[in-house]
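A single protein chain has been omitted from the complex, and every remaining protein chain is retained in its original position.
Labels run A, B and C following the written order; every chain starts at residue 1.
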Amino acid sequence: MLFFASYREGVGSGRMDVRLPIGAKVSDLISELHSKGEKFTCLPDSVVVAVNHVYSEPVTTLNDGDEVAFIPPVAGG
Amino acid sequence: MLFFASYREGVGSGRMDVRLPIGAKVSDLISELHSKGEKFTCLPDSVVVAVNHVYSEPVTTLNDGDEVAFIPPVAGG
Amino acid sequence: MSFVAIVRQPINPSDILQHVGSEEDGANILFVGVVRNHNDGFPVKGVRYEAYEKMAKSVLEEIVMEARSQFGTDRIATTYRIGNLVIGDVSVAVAVSSHHREQSFLASRFIMEEIKKRLPVWKKEFYVDGREDWTEGLTPPSVLVTEPK
Partner (left out) sequence: MSFVAIVRQPINPSDILQHVGSEEDGANILFVGVVRNHNDGFPVKGVRYEAYEKMAKSVLEEIVMEARSQFGTDRIATTYRIGNLVIGDVSVAVAVSSHHREQSFLASRFIMEEIKKRLPVWKKEFYVDGREDWTEGLTPPSVLVTEPK
């Protein structure tokens, strides 16, 4: 898992590993993090997630070794 | 009077003077030129005219010393 | 801070961009019009721009003033080149800077559209096959009506 910008500051780390049951979806990962408590409260329920560099949906199934990035609202340009 | 681009080539000259009655309008000048015959047939009835560097209408009254330019369709850029 | 010129020398687009920009501006746009090697399917080897120079200068100033009042930035520079040009030569450069990108995009586009419509400039194209002809143009509005903002 990668956390950027305000999420990185909120979580207190830019990079972290997590173990999930086989077949877990993006939405399961978000619930899992929220259940771990305080430091993940910076991630909104509707947090945007990219899996292996592609914006993904809550129903996307995760696989072993996937790079999951939590993307705060973007502010380029 | 000034003639540009295709009008200059049609009229055979880029610059010419003309005498008009006091109070003559742009439309009178155009009629006057058309009555002079062949070389002015390149000027359409609806020719665009600028008087002293400003696009003008047929009803614009001309004054002594005015610079009257005949403007073919423009093609800048 | 506007800059307007009709020139006979080559235009350096970067120089035009130097005329605009400010510490308050986050967006700069440079439009560069270049002589291309074809028109309506015919290979072109060069062009000649003829202008009613005095009027062209004042029409260009008028267009820039309208852009200033419509789009709220006075950082605008535009240079038009006349005379004989070859393929790849820059015929026109328009630079605008503004706080946000919206104004720069709209103002630069507006200036180019108005140049096409009413700048008293004409283009003769010299084709590869030896023919030459005046490019078909647009009829300028006799009475200029500025669109309400």
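Operating definition for what follows: contacts are C-beta pairs under 8 Å (C-beta built on N, C-alpha and C of every residue); 3 or more make two chains touch, one makes a residue touch a chain.
Owing to the predicted nature of the structure, the values given are computational and were not obtained by experimental measurement.
Peer 1: Going by the stated contact criterion, tell me the shown chains that border the hidden chain.
Peer 2: A, C
Peer 1: I need the residue numbers on subunit A that touch the omitted chain, in ascending order.
Peer 2: Touching the chain left out of view, subunit A contributes residues 2, 4-6, 48-50, 53-58, 69, 71-77.
Peer 1: What residues on subunit C make contact with the chain left out of this view?
Peer 2: Those residues of subunit C that touch the unshown chain are 13-14, 17, 21, 23-38, 87-88, 99, 101, 104-105, 108-109, 112.
The working rule: only the chains that are shown with their structure count from here on.
Peer 1: Which whole number of Å gives the spacing of the CA centres of subunit A and subunit B?
Peer 2: Spacing between the chain centres: roughly 73 Å.
Peer 1: Distance-wise, how many Å sit between the C-alpha centres of subunit B and subunit C, to the nearest whole number?
Peer 2: Chain centres of subunit B and subunit C, defined by C-alpha means, are spaced 26 Å apart.
Peer 1: At which residue positions does subunit B touch at least two other chains?
Peer 2: There are none in subunit B.
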